[in-house]
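Right, I'll just put the structure down here and ask away after.
Shown here: the complex without one of its protein chains, the others still in place.
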Amino acid sequence: MEISLFQAFLIGVVYYLGEVGTPWLTLLFSFTGLYRPLIGGTIVGFILGDPVQGCIIGATINLPYIAFINAGGTSPSNPGLAGTLGTALAMAAGVSPAVAISIAIPLGLLGTIIWIAHMSIDVIFVHVCDKAAAEGDINRLCFWHVWPPQIVMAIICIIPVTIGAFYGAGAVTDIIANMPERVLTALTVVGGVLPALGIAMNLRAINREGTLLFFVTGFFLVQYVNLPIIAIAIFAGVIAYVYTKLFMNAEEA
Amino acid sequence: MEISLFQAFLIGVVYYLGEVGTPWLTLLFSFTGLYRPLIGGTIVGFILGDPVQGCIIGATINLPYIAFINAGGTSPSNPGLAGTLGTALAMAAGVSPAVAISIAIPLGLLGTIIWIAHMSIDVIFVHVCDKAAAEGDINRLCFWHVWPPQIVMAIICIIPVTIGAFYGAGAVTDIIANMPERVLTALTVVGGVLPALGIAMNLRAINREGTLLFFVTGFFLVQYVNLPIIAIAIFAGVIAYVYTKLFMNAEEA
Amino acid sequence: MEISLFQAFLIGVVYYLGEVGTPWLTLLFSFTGLYRPLIGGTIVGFILGDPVQGCIIGATINLPYIAFINAGGTSPSNPGLAGTLGTALAMAAGVSPAVAISIAIPLGLLGTIIWIAHMSIDVIFVHVCDKAAAEGDINRLCFWHVWPPQIVMAIICIIPVTIGAFYGAGAVTDIIANMPERVLTALTVVGGVLPALGIAMNLRAINREGTLLFFVTGFFLVQYVNLPIIAIAIFAGVIAYVYTKLFMNAEEA
Amino acid sequence: MVENTQAISGEENGVTKKKIVLDRKDVKRAFWRWTFFSHANYNYERLQATGLIYALKPVLVKLYGDNPEAMKEALQRHMAFFNTEPHFGGVIHGIVIAMEEEKANGAPITTEAINGVKTGLMGPFAGVGDTLWQGTLVPILLAIGISLGIQGNLMGPLLYMVLLGVIMLTLAYNIWMKGYEVGSMGIQKIMGGKMLKSIIMGASILGAMTLGALSASFVTVTCPYVINIGEFQLALQTQVFDAILKGMLPLGTTFGTYYLLKKKKMKGTTVLFLLFVLAFTLGMLGILG
Amino acid sequence: MVENTQAISGEENGVTKKKIVLDRKDVKRAFWRWTFFSHANYNYERLQATGLIYALKPVLVKLYGDNPEAMKEALQRHMAFFNTEPHFGGVIHGIVIAMEEEKANGAPITTEAINGVKTGLMGPFAGVGDTLWQGTLVPILLAIGISLGIQGNLMGPLLYMVLLGVIMLTLAYNIWMKGYEVGSMGIQKIMGGKMLKSIIMGASILGAMTLGALSASFVTVTCPYVINIGEFQLALQTQVFDAILKGMLPLGTTFGTYYLLKKKKMKGTTVLFLLFVLAFTLGMLGILG
Partner (left out) sequence: MVENTQAISGEENGVTKKKIVLDRKDVKRAFWRWTFFSHANYNYERLQATGLIYALKPVLVKLYGDNPEAMKEALQRHMAFFNTEPHFGGVIHGIVIAMEEEKANGAPITTEAINGVKTGLMGPFAGVGDTLWQGTLVPILLAIGISLGIQGNLMGPLLYMVLLGVIMLTLAYNIWMKGYEVGSMGIQKIMGGKMLKSIIMGASILGAMTLGALSASFVTVTCPYVINIGEFQLALQTQVFDAILKGMLPLGTTFGTYYLLKKKKMKGTTVLFLLFVLAFTLGMLGILG
């Protein structure tokens, strides 16, 4: 499959719209929307004319990022890039979803550069805002909150992705074609291991006594009782309520 | 199948004996005995010469009334009539258990008239008892507690059911024969929805903070873990004990 | 299969090394090691040249002793003898594991004699130690703690088992050959019932309010949710922690 | 009980009036009269009032048989509104018998005291009793009985009836006798202490969870509707509802019903009618099925 | 809120100064400005500081529009470092708006008081919010969405997005408005009392258990290695690991990762790199697969 320059550009826009810090879709529909490969991949599929394939590949690429968390602005990876550019290249190269994952993961790693760049550059605009504040000029402050940062971000998001999508397809097809079976297996292993990172970072963010105990409970309810996530979330909700209620009841007695 | 007048009369007696307020079998074996279609239907089956078929139909009719509750004398339906007359008519018409349910449900609704009638008429006898009490005449009081109400109740229970069972069979057969498929499906839907009422009334009777939480737990243990009721009752018993123990432990500490 | 005198002697040694009170393997690897038919049987299998068969038979014989407990030196049975001599005779007679169990159980019963004997005889050596203590002679005390008791125990363990293994095989083969089917079934029933004793003794040793409740929970989690033991142990651990935490939290509040 | 009463009556009257002592047999007879006749004259105005008197007859006759005035008072005392769950609530009757016995022997027990016990306990024990009996045990046993019976196995109704009878009569009998034994003293322990509160709390948890299980097992609502968007077919039940949450519709139905009863304070019959019409209509339209 | 403020300002100034009253509309406008623009200038130095001011603009203009000095103060006040989870943390904004309103009407509310509320609550609500939103709800809905989407069912992404949007926006809106309603008084209840502690505890349990489930469902580590000892073959995965404990390797991997992050205090990127190299190498060697 060929990717036209216009399609490549649209994919760049999708990536930009999903990045944390773009206001146009709200944080909710960007960071926990387009930024997730499940959504980003499907939209890229639409752009490339096959939403169903985009959805399948996006969903697969999303697997290692299922418990991805970005708390307080620290991020070890960039699922947004993995989901958009990753899906695009995978579709262009016509590979299976399992192989798509091994294209996407390195992209996710590379993507952190974009994140760090924008989080750093924005510091400049804050200082301009400081001056506006000192003068009591709220309009200027609000202008600098939105436009300069967004222009910068649009540039650093859209340009690389457009280029990557337009020129990358061929390169990726070549690399994949020459990759030994072993390496693909090894990359699948990597894909299976990576969700552990999101989960562990999440756990660290919770960071309370007894956390690991409840973690283990959820883990083995899946392993031995084979419950789906939603069922465990329900039971976890009940347990959380009961435990907290009994604990607090004792505290105040 | 024909229902003889004598059989019809016997079915009337079965209904009477199961009604709340008949003393002859105790409240336990009437209200939570013959009154339940599982039991009433089986006995009607005996009378009509096919206890196994009566049992099957009675059990089916009992489904929407499984959590039926009558607390403090308020009752939205009459499973007793549904179970006895319903089983009789269904067997006479030779219909499937699924259809039997749609004969029985309207009967259950009609039956509330009998209940309201007897609960109202008995008020008369209470006032006679008041007089006996004022005279300190315990024997007269006890006489009026039993005989007049029972005679009234026998009349309003046995006569309509005898008539219904004797004459109703033909009518029911006709109606069923001419009923479109759609309607039967719709009645099955009704049968599936109705247990919700008994359950909701039951829940309202419990009426404590946290009730819905435990309700939801039981619900999803069935949905996702596929436990039978008895297993859930056992685990619920353990949870009830533990929760109460911990709660009270804190209260008194 | 023939058992040579040397093999019979080795089996006696295995039994001796597994008995509670032999120091050479530590209590851990004797009492909860060789003493368990799973281990003892496998070793006897090695000696008789077929470790896999020994393992199968030992594992089977271990079933009724799975929750065997010996707390404070009181023991209703001797799994050590059942596991070693039992496996040896079963292998010699070439019987199925199910039959092996019915050879082993009576041996386990007989074995308590050996246990009682050594627990009684050792009292003598304690009195000698008392004298050593009164003289402040720690070397003598330590000598009497180890050597005399071990010599006695080696004798009462090794000799009977050697004789039993050497001469018993024939007798057992004969008995088994002439045993009616019924009796074998009945012995299987016995084998199925006996684990109840170990479990009940264990429960009695725990002996706290609420114990039976948690027991019942574990029981029905297996019956209705089909969880393996290890899963239940994990969930039990979590429950134990949570319950204790909430209980103590209330206590101290 | 007996010794206690004697002491009190002796001390108070100064003279040794003939003490009236109840047999355990009297208490048992009252139990059986109640078990059979509690609801024989059940009515909207006083509910179980005359049932209570009928049950207590052997006791009242023995205590007040030779004292028409006292009998009159006793009868009028118990003609008041009374309603409780008959099996667990039997503890109240046991206590009342013990109080009447003491009163008949001169203990200073007022009509108010007896009424207080009755009205104070009848509510809680109706709640606990109905939750455990009608609300939990009966549905559980019915679930077992129906599952056998629906296959034509007569053990279904039989097991249901036998298990229910044995469990409930054993409980009822012992609770009744316990009530008599603890008497009006023990009552304070039960009412004031944490026992009653514990029982209510435990029963409600047990009941609620079991009802949840019943709801999941016996409320069946499925939506066979399939949406067609061009060639894309979307089966609502399997591709939406089941994907989000198993049992979504039955749960929603049950909660909806509960909402109508509890927040909208509708009467059971109204809700029944509503459910009927709604389910029938949606069934006719092919939206539910 | 409004009446209260009036009373206070009236009493204090003695003179009836024109009172500035916020509309609910102003509060809602601020909510939407925040919802869209909270992170528009997100950066390492002050994080959401300018986002907060951008959101509060309609409020600040109304309150201090004719008072340049007060406006300057307000802007400088809010240029301070600020960061919280934007949906649950919206309660802080609501409270801040209520405080600014009172302050503008003369209540003795200091800059320190407003800062105290912001810095005191932003941490806890980041914790609770991230646990519930990113840590629990998003992964659950993703698990549902991915399981559909991976089969090519477009309901997967759709359901995910719709459910997430409805749930989070409803929550965020109500929390924000609640914050405004309780104002600075209610804040003490929330901060001091057990409510906040309860919410944090409950959220962490819910989150931890869900993460456990995710770990079991989505971390896949298996060892295809088979040991050959003579003719005896030992498949490590099925005959050792599975026999001891199902999911031993995924659990070990997750705990190992957690250990590196938490005890070794490694950065996420470092751990990612480590995992990548390790998994790749073991995969190449055929030890994992």
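Each chain carries a letter (A, B, C, D and E) given by its place in the written order, and its residues are counted from 1.
One rule holds for everything that comes next: contacts are C-beta pairs under 8 Å (C-beta built on N, C-alpha and C of every residue); 3 or more make two chains touch, one makes a residue touch a chain.
If you're wondering where the values come from, they're calculated on a predicted model, not measured in any experiment.
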{"item": "Options D:I20, D:A80, D:M155 or D:L196, residue touching the unrepresented chain", "value": "D:M155"}
{"item": "Sole residue of C:I155, C:M179 or C:M248 that reaches the chain not shown, by the stated touch rule", "value": "C:M248"}
{"item": "Per the touch definition above, residue among C:L5, C:I155, C:M179 or C:L212 touching the missing chain", "value": "C:L212"}
{"item": "Residues of subunit C in contact with the chain not shown", "value": "20-24, 26-29, 31-33, 36, 38-39, 42, 51-53, 55-56, 58-60, 62-64, 66-77, 97, 105, 109, 112, 118-123, 125-126, 129-130, 132-136, 138, 141-142, 144-146, 149-150, 182-183, 185-190, 192-197, 199-208, 210-224, 227-230, 232-233, 235-237, 239-241, 243-245, 247-248, 251-252"}
{"item": "Touching residues (missing chain, whole complex) on subunit D", "value": "144, 147-148, 153-155, 159, 163"}
{"item": "Touching residues on subunit E - with respect to the absent chain", "value": "232, 234, 239-240, 243-244"}
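What we mean here is this: only the chains that are shown with their structure count from here on.
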{"item": "Chain whose Cα centroid lies at the greatest distance from that of subunit D", "value": "A"}
{"item": "B-C compared against A-E, more contacting pairs", "value": "A-E"}
{"item": "Distance from the mean Cα position of subunit E to that of subunit C, given in whole angstrom", "value": "57"}
{"item": "Distance from the mean Cα position of subunit E to that of subunit A, given in whole angstrom", "value": "16"}
{"item": "Shared interface positions of subunit D, touching two or more other chains", "value": "244, 246"}
{"item": "Sites on subunit B at which at least two other chains make contact", "value": "210, 213-214, 216-217, 220, 223-225, 227-228, 235, 241, 243, 245-247, 249-253"}
